[in-house]
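Presented below is the structure to which this report refers.
A single protein chain has been omitted; all remaining protein chains appear in their positions.
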Amino acid sequence: MKYIYYPGCSLKSTGRPYEESLLAVFKELQIPMEELHDWNCCGATSYMSVDELKAFGLAARNLALAESQNGINGNGDPDVHIVAPCSACYLVLIKTERYLKEYKNERKAVIKGLKTIGLDYNGKAVIRHPVDVLFNDIGLESIAKHIKKPLKGIKVASYYGCQMIRPFELFDPVHYPVTLDLLVDKLGATPLDWPLKTRCCGGSLTGTLHEAGMRLNYRLLSEAKKRGADMIITTCPLCQFNLECYQDRISSYTGKKIEMPILYFTQLVGLALGIPEKKLGIHRSFIRFPNFQALEMEV
Amino acid sequence: MTSTKQNGEVRIGYFVCHCGHNIGATIDVLKVADVIKNLPGVVISREYKYMCSDPGQEMIQEDIKEHNLNRIVVAACSPLLHENTFRRATEKAGINQYYFHMVNIRENASWVHVDKAEATRKAIDLSRAAIQRVFFHQALEKKQVSINPNVLVVGGGISGIHAALTLAKAGKKVYLVERDPTIGGLMAKFDKTFPTLDCAACILTPKMTEVKNHPNIELMTYSEVEKVSGFVGQYKATIKRKPRYIKEDVCVGCLDCIDACIYKDGKYYDEFNVGLSKRKPVYIPFPQATPQLVVFDPEACVRLKRGKCKETCVEKCDRDAIDFDQKEKFEEIEIGSVIVATGFQIFDAKKIPYYGYGKYQNVYNALEIERLVNSSGPTGGQVVMRNGEVPKKIGIIHCVGSRDEKTNIWCSRVCCTYSVKLAHLLKELSGADVYNFYIDMRTPGKGQEEFYNQVMREGVHFIRGRVAEVTDWAAEKEEQGKLIIRVEDTLIGVVRRIPVDMVVLGVGVEPHSDADKIRRLFNISCSTEGFYLEKHPKLAPFDTASDGVYIAGGCQGPKDITDAVAQAGAAAAEALALIDKGFIEMEPNTAFISEDNCSGCKSCIPLCPYTAISFDEEVFKAKINEVLCKGCGTCVAACPSAAIDQNLFTNDQIYNEIDGLLKYEIV
Amino acid sequence: MELKSQNDTWKPRIVAFFCNWCTYTAADLAGVSRIKHEPNVRVIRVMCSGRVDPQFVIDAFVKGADGVLIGGCHIGDCHYIDGNHKTIRRFAMLKRILKDMGIEDERFRLEWISASEGEKVKTVTNDMVEKLEKLGPLGLPKKFIAWDEEMNHLELEISKPKEEIEHV
Partner (left out) sequence: MTFSFLRTRKWKYQKPSRIEQDKTVRRRIKYESELDIGFREKIAKMAWGERLDSCMQCGTCSATCPVSHYMDYTPRRIIDMVRQGFKEEVLNSFTLWVCASCYSCTVECPRGIKITDVMYALKREAIKQGFHPKRFLIPMLASKFYKQVLRHGRQNEGRLILSLYLSANPLLLLRNSKLAFRLWRRGRMKLFEKGIRNKASIRKLLSSIERREEEPVQ
C-alpha cells in the first residue's frame, strides 16, 4: 500500500521543516508515500465560516483526486490512505468525509459539482494523521528498531493541539491523549505529564486577535517551562508557528524570558533515527534547540 | 366452523370507546361503529365516551341481557390495562369472561398516528379482525395454583431489610440473601441522612439487629442467588454460600482472631471505608456488622494463599471456630415469591478524566466523604485530606456522571440534597469555605428545600454552572499548589477560576455492573439505562412482568432512603396480598393436544422449556401437563400435524384475525 | 371527517405479530410516550414470538399483506426461557421459502424489541414502511386471481376436445 501525502498550504511555507522532516522520517522507515497530484487548499476554518457547502466541495476535490490517484488493492477494494500532517487539513478532510456520509442532499450536491470537473467521490478514502500512521500502522516497536541515537535526558512536553484529537475520537482519547507521549518514551526521552497538552494555542487568533493569541501561548509556554520541559513537540504547523514565532514578543510583554524550542514531532523522531539536522529542517527554527548529543553526555 | 361455537348462534356486541379525546380526537369513532355494525354476527355496535367507567360497563351488561349477546368486543385502550375490567363486567352479566375480546385502538392507533383517515381505517381493521376472531372463542375456566408462603428477599440494604421485616412480622418465612459479609448496604456507610440530619447508624442498626434476631428470617450473608427455576407460587432457588472460613454457629464475634493475625496493621483495601483505610486479611466490615462474624479474605490470608502460616488466629480462638477447609456450599430453597432489592452502585468518577479523580489525591467522591465525616470512620470524623492537611476551601461538584450523554443521561435524584448535606457537614467539621457547583438544584422531597435554604444561610456558596475541569496548573500566584475549578457562573455570565484545597465529586448512581445477571435469573425486564423495569411506572412501580417477582429500592431507579423504604413496604404488602390469597389464578392459555390428530412424531417434546409435554408410549401420542404449561405456544407453532392448539390463541382465532385485518382490499 | 376511498393511494399493509411481554409492551410504551409513527402496521398479540406459526406468515401474505413483522424479546430475555431461539430458526427457514416464492427479503422481518424500547417500535415501523413503499404492492390475492384465471384458461384449452364427450 502506498500512502497519499496531502501537504496542505502551510507545509509548503511556514511549515517547511515539517514537510522536510516528515518526508525524511518516512523515507528512513521505508514507508512508501506519494504526493497528491494537483491538490488544492482544504479550506481550513475560514472557508467554513463563509460557505459550508463550498468548503466541503473544496475538501472533497482532494478526496476525489486521491481516490482516482490510488488504484485498487489486492482484494479489489479501493485502498486510499491520505496522510494529512497539518491538523487543520486533517480535521477538515475527516469532517468532510463524515458530513458527506451523513447528509444525503449535500453529498448529492457535492458529487454533482465534482462531476462537472470530471471527478467522482465514493467515500472510500481514509484520512490519516502521521501520528496515527506511525503509531498504528508502523508500530512503536518497529520504530524502535531503527533508533540510532536514543534521546536520553531530554524532557519533552507533547503538545497535541486541538484539531488532531477533537471533536472526533479517532485514535487517541480526546481528554487525555497519549500516543505522542508513548512515542517520546520509545525514543528514549522523558515525556512530560502536563494538563495543557490539548489546550488551544489560538490558531489564527494570533494574527487577528493578537492579545488573546499571545495570552494563550504564554500559558502554554510558561506551564511547560514551569514543569521543566526542555522542548515542546507539536503536530501542526500553525501550533508550531504560534508557539515559536511570538516568543520574543511574549517575553517583552511579560518581562519574563521564555526560550523554548518548539519542534515538530517528526523532527524529534528524525533526530532519534540519526537523520542529519539539516535534512530535518532544524536550521529553520527560531530558537536553537540545544545540541542533544551534549545532553546525552551529561546523563 | 359450527363445532367451535359452543353456545348456539353467535351474537356479537361491539363497543368502541372515545376515551375522552384520547381516541376520539384522532379516530372517527362514529364511523368505526357504523362500519362494524354491518359485519356478520354483529348484533349491536355502540360508541361511548368512557367504556371503562361504571356507566360504560353497565351498558355492556344491559346489552348482553337485552340483546342476548354471547360475544363481546371492546375497542379501547391496551388489553394490558383494562382487559380484566371488561372480563369482569362480562362475567357479571352471566356469560363466560373468555367470550370477551379487546381491541387496542389507543396505544396502537390514536396516540401514535396523526393522519385521522389512516388511524380510523386502522381502527376498523383491528375491530374487524376481533369480530372475526370472537366467533371462535370458547368458554374457559381460570386454573388455580397454590402458593408457597415463603419469600426470598435478594439484597440486604435498607430496602431488603425493611421488606424482610415487614413480611416476617406478618408471620411469613423470609430468606434474606446478601452478597456482602454484612447487611446494611450503602446506608450503613453514611454518617447523617438528609434532610433531617439524623444519624444513619442510629436508625439502621436497630433494624439490622431485628433482622438477625427475628425467628421468621433466615439470614444468608456472604451468599448469592445462583439459579432460579419454577414460576409464581412455586419457585426454587439455589443459593451459593461463599466460605467465610468461620463456623458461623460457633463464632461469637469476639474479634480476638483479628488482633492475633500475623499482620500487625491493615494492609488490604477496606471495602467498607472505600479504601480510606486498610484492613487485615481477617476482618469484620464495621463494628456493628450483622451478623457479628469475621471473614477471611482468601486473596489476602497467608494461610489460604500459601497453605502455610503460623496460624496465630487459630491459636487465639478458644472456641475453635476457624475452619480453613470450608468450601463453597449450595443450598436449595423453595419460595413462592421474590423481592429483588439489589440497590444501585455509585458512578465511577474515573470515567470523567477532566475532574482528576484518581489523579489528584485531594479529589474525593461523595461516598469517601461520607466515610471521612463519619465519627466512626477512618479519621474519627476529622476532615483531614490524604495529604494530612485540613482543607480551607472545598468545592463540591454536582451531577458527576449524571445528566450527561457521554456517561449517564438520567438525573440521579439524590446528589443535590446529599451534596447540600455534605456541604453542611464539611463546613461544620472543618470550618472551610464550601462552594457548591450545580446545574439545577433539585431538592424535591419533604423538608429538602427547607434544608437547602438552611444550608444557604449557613454561608455555603452556591454557583450555578457545570464545572469544566479540575486542574493543578496555576495562572495566578494564589492558585499555586491548589486544585483549580474552572466553571462558568451562569447566573452572572462570567467564567471563573476558583482555587480550592479539596474537591468533592457528587457522583450519581447507576445500576450495578452485574445487574444483568440478577435480571436474567428472575426474568425481569430492564429500562434502557439498566434499572429494573416496573410493570407500570405509576400504578405498579414495585411489580415486574414476572408474576410473583417484586422490585424495591435502588435497583428500580435512583431514590433516597425515604422512597426506598416506602417502595420496600409496598413490595412486601404486594407479596403478602399474593400469599394470603392462598392460590393464584392463571390465564387459561395452555396448550392442548387433540389426540386424533397427533401422529406421535415427538417434535414438540424437546421444544417445551417447562418439560410439560410427555409421551404416552402406549397410545403413541404426546400429552401436555396443564399444570406445567405456561402458555407460550411454541409447541403449537411447531406441530406438523396441527394437533396442538392453544387456548385463547387458537389457530382458528389467529387465522381469522389475519383475515379480518386484510379483508378490505378484496371487498 | 371524510374517509378516503381505499383505492386512491396504495399504502403498504403490514401484519405484525408482537410477543406479549416485550414488543407488545414496547408498542404500548410508544403509545403512552406518544411516539408518532406510520399507521401501516396491524398488530396481532401472541404470548411469545415462538407461537408464530410459519403458516400465519404465509397466510398473511396470501391474504394481501405487503409485509410481515415479528417482534420478540431480545435473545436471553424471553419470558419463556428460549422461545425466541425457536423463532430465529423458523425465521431463517421461512425466509428461504418466501424467497423461493418470489417474496422479497424486506417484506419479512424479525426484530427484537424489549419492553423499554418504545422508540425502536417507531424506527422499525417507519423503516419497514419506507422500504415497502419502494418495493410497491405485493398483491398476492390479485395475482392468485390472475393465476387462477390462467389455469382455468389452460384447463379449458386442454379439455376442449373432450368437452363434447363429457357433456354427453
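Letters A, B and C mark the chains as written, and numbering starts fresh at 1 in each.
The definition used in the following text is that contacts are C-beta pairs under 8 Å (C-beta built on N, C-alpha and C of every residue); 3 or more make two chains touch, one makes a residue touch a chain.
This structure is a prediction, so every number in the text was calculated from the model and none was measured.
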{"item": "Touch partners, limited to displayed chains, of the chain removed from view", "value": "A, B"}
{"item": "Selected from A:Ile4, A:Ala44 or A:Ala125 as touching the chain missing from the view", "value": "A:Ala44"}
{"item": "Given B:Lys316, B:Arg466 or B:Lys623, the one touching the chain that is not displayed", "value": "B:Arg466"}
{"item": "Chain not shown: contacting residue from A:Ser10, A:Ser158, A:Thr179 or A:Gln267", "value": "A:Ser10"}
{"item": "Hidden partner interface residues of chain B, rising order", "value": "354, 399, 403-406, 439-440, 464-469, 476-477, 486-490, 493-495"}
{"item": "Interface with the undisplayed chain - residues on chain A", "value": "9-10, 12-17, 38-41, 43-54, 57-58, 61, 99, 103-106, 109-110, 112-114, 116-117, 162-163, 166-167, 174-175, 198-200, 202-205, 207-212, 216, 218, 245-246, 252-254, 256, 283-286"}
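Here is the rule we go by: only the chains that are shown with their structure count from here on.
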{"item": "Computed distance of Cα centres, chain B from chain A, in Å", "value": "50"}
{"item": "Chain B-chain C separation of Cα centroids, rounded to whole Å", "value": "35"}
{"item": "Residues on chain B engaged by chain C in the complex (per definition of touch)", "value": "28, 31, 78-80, 104, 106-109, 111-122, 125-126, 129, 520, 523, 525-528, 533, 545-546, 589, 607, 609-610, 630-634, 636-638, 646, 649, 651, 654-655, 657-659, 661-666"}
{"item": "Residue numbers on chain C that touch chain B, as the complex places them", "value": "1-4, 6, 11, 13, 15, 20-22, 24-25, 27-28, 30-32, 34-40, 42-48, 50-54, 56, 59-60, 63-65, 76-77, 79-83, 86, 90, 114-117, 122, 141"}
{"item": "Parts of chain A lying in touch with chain B, wherever the complex brings them together", "value": "173, 175-176, 194-196, 219, 223"}
